[in-house]
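All protein chains but one are shown in place.
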Amino acid sequence: MLANPIPWPDGNRCAVALTWDVDADSGLNYAHPNSADNLVATQSFVRYGPSIAVPRLMEIFRRLELRLTFFVPGWVIESYPAAIELIVSNGHEVGLHGYMHERSNQLTRDEEAGVLVRSIEAYSKRIGGRPRGWRAPGFAFSKHSLDLLVNAGFDYDSSLMGDDIPYSLQGTSGQLVELPTDWTLDDWPYYMHNRDFGYTMPISAPARAMEVFRAEFDAAHTYGALWISVWHPFLSGRLSKFHAIVELIEYMRSRGDVWFARLDEICDHVRNLETRGKWRPSVVRIPS
Amino acid sequence: MLANPIPWPDGNRCAVALTWDVDADSGLNYAHPNSADNLVATQSFVRYGPSIAVPRLMEIFRRLELRLTFFVPGWVIESYPAAIELIVSNGHEVGLHGYMHERSNQLTRDEEAGVLVRSIEAYSKRIGGRPRGWRAPGFAFSKHSLDLLVNAGFDYDSSLMGDDIPYSLQGTSGQLVELPTDWTLDDWPYYMHNRDFGYTMPISAPARAMEVFRAEFDAAHTYGALWISVWHPFLSGRLSKFHAIVELIEYMRSRGDVWFARLDEICDHVRNLETRGKWRPSVVRIPS
Amino acid sequence: MLANPIPWPDGNRCAVALTWDVDADSGLNYAHPNSADNLVATQSFVRYGPSIAVPRLMEIFRRLELRLTFFVPGWVIESYPAAIELIVSNGHEVGLHGYMHERSNQLTRDEEAGVLVRSIEAYSKRIGGRPRGWRAPGFAFSKHSLDLLVNAGFDYDSSLMGDDIPYSLQGTSGQLVELPTDWTLDDWPYYMHNRDFGYTMPISAPARAMEVFRAEFDAAHTYGALWISVWHPFLSGRLSKFHAIVELIEYMRSRGDVWFARLDEICDHVRNLETRGKWRPSVVRIPS
Partner (left out) sequence: MLANPIPWPDGNRCAVALTWDVDADSGLNYAHPNSADNLVATQSFVRYGPSIAVPRLMEIFRRLELRLTFFVPGWVIESYPAAIELIVSNGHEVGLHGYMHERSNQLTRDEEAGVLVRSIEAYSKRIGGRPRGWRAPGFAFSKHSLDLLVNAGFDYDSSLMGDDIPYSLQGTSGQLVELPTDWTLDDWPYYMHNRDFGYTMPISAPARAMEVFRAEFDAAHTYGALWISVWHPFLSGRLSKFHAIVELIEYMRSRGDVWFARLDEICDHVRNLETRGKWRPSVVRIPS
């Protein structure tokens, strides 16, 4: 099924990256700049992410010996130092996710550049070093994003949906490794019901959402693809949903030959294959 | 999974509060102030709540020996005295739910204070005494709500979603016990389809909705959490849906070690644990 | 579960009325007065109702020996004489459903009265006699509808949702028997996906929709209620969906003790019980 199959490390059949977008209240604040403090229930709902879910995730992933990637807006890094410290000290990777969960393609190039500076500053000051990975909030990667990210020294992006395996984004300033995902692997379509976010959909039982995520995994496992979830601690980190995720991980492990990895590790693997001439990613030019 | 597990009474594993929001036609009247009397079918749909469903619930919960909490807008207390009398005489708790199902965070502070006065008056006059609990209509708890509720003598709120167990809301005037729930435990996402309310979603079979509620219960039972449903008599009190709820209750009982309680009892339990130094809830400040 | 259980004929446990709203293209024309002729695919979709589905229904219901109630807008009676002739000659009842599927509560009283005159004229001219039953298009029964229907000589309405069994609507001019239904028993929430109608929901597999209808039936059968479907030939009359309906009917029959009836027969039964002093329906006043 794959035109250009990628060899995964140690003969594994597929790569699984459970990634989390730790939006907390940034997206709510951004969407409602003048009234977010008045949306107290929804605030409590999204702050559950860093306050309740992140410590839970840390404990369970430590027990499961999994190190994952968390995308965090700069403002959330600044506002929730305890959660960030927990994530970092447990060996997880932190990628950037805007400063205040801005939709990049609704900004000018200058505004987007400013967001990037500010969020990198937050990262460097609170975590140290520089971030390697980026996920555009709301998947709203703009026509300027690639060059801005290249110039800012990022190694990879995980916002696009153009393939089942890693590929290369080529811009005027250089290139990034693209680690693609799909709306199907986001938890939003199954779990979000909230008028302040403008979503009025039925909420899926965890078993129904897992049926989707498991089908995606089964296909990745069968055909050698990359499986990247886009989960939110305030949705998938709730008790019933996270319980189902632990069962999903157990199922994945029972299938065997799965490479559980952070996105920076997958990025390194891709670059290493290229350097060693073992595999060459397809290249997509932006703008195209 | 819980960072600060709460001991439930008698060694029970979790607490279950089946709570009901008896909106009747208040929300419809509030949303359509000039035309609600012309929406006759939707009126009949929502008035089914106090007229048909409440007597049914009273009979079945009496048989099941369950005493529950019902949140009722002040105007509904005044407009449906027979339903209220039934609720009170069967040993259920009545909490307040606005006067006309107003969304608090769309009111000024003065308007919200006026709503509170008017709904407490309705409560005191028709039921006697003062209400102990509050649920914000539409979960639209405002930045003023906490202080207004503290000043009005409330003991607890059940509108927020910031934890899996009780916590404490600290405002400038004092504190409330917060008994949190989640949109997932509301029946609206599964059963509401009505153009006058602006909802055009598929309606779930009762067994599908119960799959969600049961998954939430199983997680609460496994991890020691608080499970609070937010059900509406005009939705979940209909024959097929209520039949499924009775089966859910039987399932819960078959699991064992469940504390079925009213919210005022849970509030008392929390305060009692604090007083006796047995457990301390986490504290959330509002505004934060 | 029922406060005022109604005795059904011959000791049956419940009454089942499979009713159909034969909208054809009336609702589309009404919603898009200036462009409906340009919506050719959606036109073909809704005209499937009288052209393809109605003859199919006639054949199958004849084989199943079922006589049902069809609600038809006056304009559809005039525009699809062959379908109407089939319905009538097979012993089914025709009730009225507006003239052009107007939403009554968006009309003035005079406009609504005019719609009623025009649709009764269509009925009398094409079918003969006068209609006994009414269902408001879009369930948009207005505050004027009851008196207009009483004055026009109708015997019953089937647009409201205020009970699980028949009840009585009392207006200033007289009363109607109300034969209530529920959005849950409409096929729209499960099968409608069409941008010209403004619906963008997932479409249910027939087995999933039937799970809902069957749960409603099981509850009606267990507790003695009235089950009235609100189905559309252009949705539920399609092959796969109608196949599932035939299986549902077989299931209902296998349960036994079900009174399959037209709504006029149920209306007569209610009036007969009243006359004989055997049962008294609850009374709802409109305006209330």
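All chains are identified by letter, namely A, B and C, in their written order; residue positions are counted from 1 within each chain.
Assume a residue touches a chain if its C-beta (ideal position, glycine included) is under 8 Å from a C-beta of that chain, and two chains touch if they have at least 3 such contacts.
Everything quoted here is computed from the prediction, not taken from an experiment.
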item: Contacting the left-out chain in the complete assembly, out of A:N12, A:S35 or A:N105; value: A:N105
item: Among A:R13, A:R118, A:R208 or A:R271, the residue in touch with the chain that has been omitted; value: A:R208
item: Candidates A:I6, A:L39, A:L176 or A:I286 - the one touching the absent chain; value: A:I286
item: Residue, one of C:L39, C:I120, C:V212 or C:I228, that touches the chain absent here; value: C:L39
item: Chain not shown: contacting residue from C:A31, C:I52 or C:I127; value: C:I52
item: Sites on chain C contacted by the missing partner chain, in the whole complex; value: 35, 37-45, 47-48, 51-52, 55-56, 59-60, 191, 193-195, 200-208, 238-240, 242-244
item: Residues in chain A touching the chain absent from view; value: 1, 3, 105, 136, 138-143, 145-146, 159-164, 180, 182-184, 188-190, 198-199, 201-202, 204, 208, 211-212, 215-216, 218-220, 222-223, 225, 284, 286-288
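To be clear about the criterion, only the chains that are shown with their structure count from here on.
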item: Rounded Å distance, chain B centre to chain C centre (Cα mean); value: 35
item: Rounded Å distance between chain A and chain C, as computed from the means of their C-alpha atoms; value: 50
item: Multi-chain contact sites of chain A, meaning residues that touch two or more partners; value: none
